[in-house]
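The structure appears below as structure tokens.
What you see is the complex with one protein chain gone and the rest in place.
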Amino acid sequence: MLILGILAIPLATTLLAAGVSWRPWIGWATAVSSTAVLGLGIWLCVTTLSGSQWALNHSLRADSLSAFMVVVIATVSLLATLFTPRTMRQEMESGITTARYARHYVILMQVFITCMLLAVLTANLGVLWVSIEATTIATTFLVSHRRTDGAFEASWKYVILCSIGIALAFLGTVLIYYAELHATGSVHSSSLDWTSVMAVAHHLDPNVTRLAFALLVVGYGTKVGLVPMHSWLPDAHSQAPAPVSALMSGVLLTVAFYGLLRFRAVAVAALGPTFPRTLLVVVGIASLVLATVMLIAQRDLKRMLAYSSIEHMGLLALGAAAGTPLAIAAVLLHILGHGITKAVLFLSAGEIYYLEGTTEMAKFSGLLARRPALAGIFGFALVSLVAFPPFSLFVSELTMARAEVDAGLWWAVAISLVCLSVIFAALTRHGRQMLMGTASTTDAAPSTLAPSMAIPLVTALVACAALGVLSWPLQSLLAHAAQVVMP
Amino acid sequence: MNSTYIAALELAAGAVLVSAVMTLWRRSVRSIVSMLSLQGMALSVVAIVLALHEHEGALFVTGCLVFVVKGLVVPGLLRRVSRLDPRSRESRPLVNVPASLVFAAVLIVLSYVVSSRITGLSPSDATHLVPVGIATVLVGYFMLVTRRRAVSKIVGLILVDNGIALVTFLLTSGVPLIVELGSSLDVLLVVVVLQFLMVSMRHHSDTDRLTEMKGLRD
Amino acid sequence: MNLFLAALGFCAVGAVCAATLTRRVRVPVSASLATIGCLLAVGVALQVLITGDSSTFHTAQLLPMTGLSLTLDPLGALFILASSFVGAAACVYCVGYARGAMASRTAMTMLMIFVLTLLAVPAASSVMSFMFCWELMALSSLLLILTDQSHSREARGAALWYGVLTQLGAASILIGLLLMTSTSSGQTFADLSAHSLSLSPSTRSFAFVLVLLGFASKAGAVPFHVWLPKAHPEAPSPASALMSSSMVAMGVYGIIRVGADLLHGGTVWWWVAVALLGVVSALYGALHATTSTDLKRLLAYSTIDILGLVLIGVGAAGALNDSGLPSVAHLAMMAALLLVVAHAAFKGALFLAAGAVERATGTRNLDELGGLIHTMPSTALVVAISAGSIMAVPTLSGFSSEWLLLQGLLHGFTDASTPALIVMLLGVIALALTGGLTAVAFVKLFGIGFLGQPRSVDAANAVEVPLSMRIAMAWLVIPSLVIGVVPGLFISLLNRAASTGMGATVVSPIDHGTGLVVSQLRGAIQPAALLVGLVGVLALVWLVNQRLAQRHARRVDAWGCGRDLQTPRMQYTATSFAEPLQRVFADVLRPQSDVEVTHVTESRYYEQSIMYENRVGDVLEARGYRPIITAAFRVGVFARRLQNGSIHRYLAFGFVALLVILVVVA
Partner (left out) sequence: MSATTTTLYGVAATLVQVVLLGLGGPLLVGVMAKVKARAEGRVGAPVVQPLRDLRKLLTKERLHARHASVVLPLAPMVILASTVVAGAISPLVSTHPLLGSSADILVIVYLLLTGSAAAALAGLDAGTAFGGMGSSRAMTIGALAEPALLVAVIALSIQSGTSNLPSIMSSTLTHPDWVFGPSRLLALGALLIVVIAETGRIPVDNPATHLELTMVHEAMILEYAGPELALFSLGEAMRLGLLFSLVANLFLPWGIMTDHTLLSLLLGTVALVAKTLLVALGVALIEVRSAKLRLFRLPELLAGGFVLSVLAVVTGLVTR
């Protein structure tokens, strides 16, 4: 019932947005809907602690992991939807958008959110694939929302690269299905369901599973933004409107990663830990290294944030490679922390873009002097992004590192820490360039920030810091969720 | 009965692969799209033959669905798009046609080599043909990488998809219907989206930017 | 423990107040809360050092997935003592000092958090808790560097250098600590200590090297020091005082804690390495201190120098312990710890005084100062005593600790193993050489900065700083005097701390009393008696002087080689003062000087003006770090080609990956 509610709310909002033409209150309605989903998600977390929930004739299923992902999705989409009215107003003022496209935007945003919710709530691994592919379609038009050359180019590349990547994931899913059928010997109604796959996971054919998992890593890795199929990510993130970038970077990547987490459990059960670990370490390190070298001489603000997402996805892959319950719990905390932080960063970057008219970092400096509040929020979010305490990314990165060393991957930790240090240097350098320095234009008085913008962002940062300091709200949930994907 | 079944299956699967290679060979976008249509139909034949042989109702439905979507609708959409483009020829691919064909041959050999592990699990007449599916995937991907025109890219994407569908039919007689429906719908939507994007872009700016898009870079 | 938690709580509440209160009440309220916290911590630390009791605190409610562990033991308490003492001074100082950017919300909050973490780092007793406090310390100090002068190029550059090196250091420490955790079941320091002997020797050595790299960089050991002379001068003075006196000491703390306590000593070459780092740092720091003309930069280099001496002491202690001389090792360790405490006080006072000078004159450049003793007598007195202490003038704290260090080193000469002997020898040489160089640096600092005539208008118009700042400075002078005059009082405290550090309780080789007596060595100093002698003679001479001749002096112009007019520009400056030494050590310092002569248009034989410019950069920075940075940037620029916008290339990445997977996996 709860699960149906979670899916029904955004669907209803979609219908509402489709039914009437654009009004600012629709934007606020989407925020209310996200809040409701968040509330139900938290309730779902509480109920799943005592066992999995089912709905719609066992085609929807929620365990702690799904419930946690629902909370992540709802949190980030709340932040993103809170900015919908503001973004639309700004875009209409500057003539980028008309009421018609604003309506499309709201509809697609809700579809996008619904697809992500469906991806984490479905019982069937095939439907997981379908809904992740569906997010691609929903977000394409969100990426091209601005209707500029760049936006079209980005969405074109986005569709091509993601479709081909996700197609490989489909091949992987088919192979898992093939192995499952062979292991059970018969087809039944719940074939390819997570529970039934896990039931026979130990008997899956290793050869097929190995190939399947490799394809899944590359395939879902495309949506996660892992090397080698990461190339769409900087383009799409830099061209999409800020709330869309926030949602994509904050949760879309990690919803795909959620898929990988599930399949990793299957693969580990069938193959033992070595192969999945090796594969994940390889892609993780490759992503980290790529993000590192791309960040050193980065010129564009939003592309910088996008590459930083690749970096964090690489870290998640390394954490998943370690695969201990502690590591997975840390991975999940990292997913939440990264989602919030990246959302704050993209949203404030959107505001910077609106105010400065560019995202090229060399073209503006002295933000702290000119717009202290905005620059302060952006600065602290950067601090969170480079994983300084008290923000939660620090705790999760450290715990992942600890789990990885426990798993014998200390060399990978060493490489990743070197990369992180270089990234820190790069981000600090870019941040310094933007925030500090003399003001390029001679604005008389430092401009302030509207409370409607400042309050959600500051609250999000404070929440992120609280998550990094207090154990209370998540401790048992994370442990429980991590157990779900233990083979 | 059995030999007819095998012959029909092999013929249809062979047609899928041959049409894939043909797309590499042909330069005219129109004929590439025709090859795609042919492939879609061949794919549906595979599904229907398998369905008849194994008395799978769901697979039969799937086969019919494939015939409509991949044999008729998708090529039709692409034809409409290609009509918009006056110079609809794949005139200068990144890898020229003879080299592409040689490479396709290499890919086919490779797919036979790598498929042995998969087919070894449950050898049957159908699974023997899995290499054909894998080869189609690889050829399609190769086309995607090397062809410059937007329509060719979409065709490459669908080739990959068809290859995967072929593997699916051959290995497991299709995936659960809901998944199959979803995936078909997704493919259809992707094509629609891409077509829409192409039209929008053409509408928005000149055509040359479409094939040589390098505006977003580091 | 509860009191200590209360101390931390006061600082935390101070931080919250600083973040929430309005500008007018923010500074006094938060500063007084943090001062109370620091004073409480001083009390707690003293209590732990006196009783020798350890206590532990653990809560799972803080720090997700691991929980926060704090332990108070004598070793940590000593470092807490040092940082809380300086912390109290810094907070009081802030009341008068904080204006403009320093009084801003961020700056005050970060200062409070900085103080908090300086108290917490020596108490943190699990890997996660330690790294949490450590990184929070790095973050708060980093932001403090940026707040005061966020618009100056130097500050931004300094912050970047500091941030990157401290991050690399933290990464190194983290890997090292994690390597040690990997076999033990838990991640608390107690677990690590219990399990570390079961690690393979190579793992232990590797872990130690990694940890050493990180901590050495925090302690400003050459060649990882590059950030220090940049960052310390740019931070606001309360922060630079804390950084230079307490934060660098955390590097030493880490080396002792991990090397001696958690890893139980290890092999002799570890400690030889520590001592070598110390020798190089001491010499390099002292040398650069003599040539620096920036007041705070000079102090920063002198920090590198003194911390080098501390590392020599720590290294000697480890090496001697390995040679089977625990009692002598203990002596060296006590010397190092005493030097840490003494340094914290006098360097804190000097940095606060530098801040006062900067506040009064607007500059830190010694070449523009002068004559401040007339306008800022209290500050001058503080600088004089603290500089005397750092120069190791007998009966001041620097002298007591350096004497103790020399005793430790000399004692080792009798029967230490060869590696230990080399350490001792180099240590003695470094101690001797830095003694002379430090004297030059601080005679220059006081003589050029406070004596003579003002070299600029601002220096001439300086006025003494507010009372709260003077109180803070005076507070930090107390340890210089007390440790200097009655060092014996602290021996039992040091003994406990050093015992924890050496991992064994050793009977103190030093006899109790007000002075220091090492009977094994027939060595002793009685600073109190010396002080009585000195003061007695001084008083006698003064009396005689007053009686013998006329009482009041007549003021006359200084002799000007026959010229009537004596301008301040004719005085020696800091640059010229250090010039002879700079010339002597030109091979190491690599000074760059430009002379630009403008001739009179009529004749080339007459000059209109001559401009002389002299710079002493950091050779290690230019030759060691710059090439790496340039190379990294080249890599970054080259890597852009990976993402050149071509979708064919992007697709090819995936295609190749697919083929690789098919070939390798299937």
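Letters A, B and C mark the chains as written, and numbering starts fresh at 1 in each.
Throughout what follows, a residue touches a chain if its C-beta (ideal position, glycine included) is under 8 Å from a C-beta of that chain, and two chains touch if they have at least 3 such contacts.
Because the structure is predicted, anything quoted here is derived from the model rather than measured.
**Student:** Considering the entire complex, write down the shown chains that touch the omitted one.
**Tutor:** C
**Student:** Quick one: say which of C:T59, C:S198, C:N545 or C:T630 touches the chain that got left out.
**Tutor:** Answering carefully, the residue with contact to the hidden chain is C:N545.
**Student:** Tell me which of C:R24, C:R554 or C:R604 is the one touching the absent chain.
**Tutor:** Considering all chains, including the one not shown, the answer is C:R554.
**Student:** Using the touch definition from the top, which of C:L46, C:L451, C:V619 or C:L659 touches the missing chain?
**Tutor:** Final answer for the missing-chain contact: C:L451.
**Student:** Have a look at C:T363, C:S576 or C:N614 and name the one touching the chain we're not showing.
**Tutor:** For the chain that is not drawn, the touching residue is C:S576.
**Student:** Which listed residue, C:A190, C:L410 or C:V635, touches the chain dropped from view?
**Tutor:** C:L410
**Student:** Determine and list the chain C residues touching the chain excluded from the picture.
**Tutor:** 290, 370-371, 373-374, 388, 391-394, 399, 402-403, 406-407, 410, 413-414, 421, 425, 428-429, 431-433, 435-437, 439-440, 442-444, 446-448, 451-453, 515, 517, 521-526, 529-530, 533-535, 537-538, 541-542, 545, 548-561, 566, 568, 570-572, 576-581, 583-584
Here is the rule we use: only the chains that are shown with their structure count from here on.
**Student:** Counting C-beta pairs in contact, which comes out ahead: A-B or B-C?
**Tutor:** Most C-beta pairs in contact, of the two: A-B.
**Student:** Taking each chain's centre as the mean of its C-alpha atoms, which one lies nearest the mean of all protein C-alpha atoms here?
**Tutor:** Closest to the centre of all protein C-alpha atoms: chain A.
**Student:** At what distance in angstrom does the C-alpha mean of chain C lie from that of chain A?
**Tutor:** The answer is 43 Å.
**Student:** Centre to centre, by mean C-alpha position, how many angstrom separate chain B and chain C?
**Tutor:** Spacing between the chain centres: roughly 68 Å.
**Student:** What whole-number Å value describes the gap between the mean CA coordinates of chain A and chain B?
**Tutor:** 31
**Student:** Where in chain C do residues touch at least two different other chains?
**Tutor:** In chain C, residues 639-640, 642-643, 647, 651, 654, 658, 662, 666 touch at least two other chains, as defined above.
**Student:** Could you pull out the residues of chain A that touch at least 2 other chains?
**Tutor:** 156-157, 160, 164, 207, 211, 234, 294, 298
**Student:** Under the definition above, what is the set of chain C residues touching chain B in their complex?
**Tutor:** Residue list for chain C touching chain B: 639-640, 642-648, 651-652, 654-655, 658-659, 662-663, 666.
**Student:** For a test of understanding, state which residues of chain B touch chain A in their complex under the given definition.
**Tutor:** 114, 117-118, 120-122, 137, 141, 144, 150, 153, 157, 160-161, 164, 167-168, 171-172, 175-176, 178-179, 182-183, 185-186, 189-190, 193-194, 197, 200-201, 204-205, 209-210, 213, 215-216, 218
**Student:** What residues on chain C touch chain A, complex-wise?
**Tutor:** 60-67, 106, 127-128, 131-132, 135-136, 138-139, 146, 150-151, 156, 159-160, 163-164, 167-168, 171-172, 174-175, 178-179, 181-182, 187, 632-633, 635-637, 639-640, 642-643, 647, 649-651, 653-654, 656-658, 661-662, 665-666
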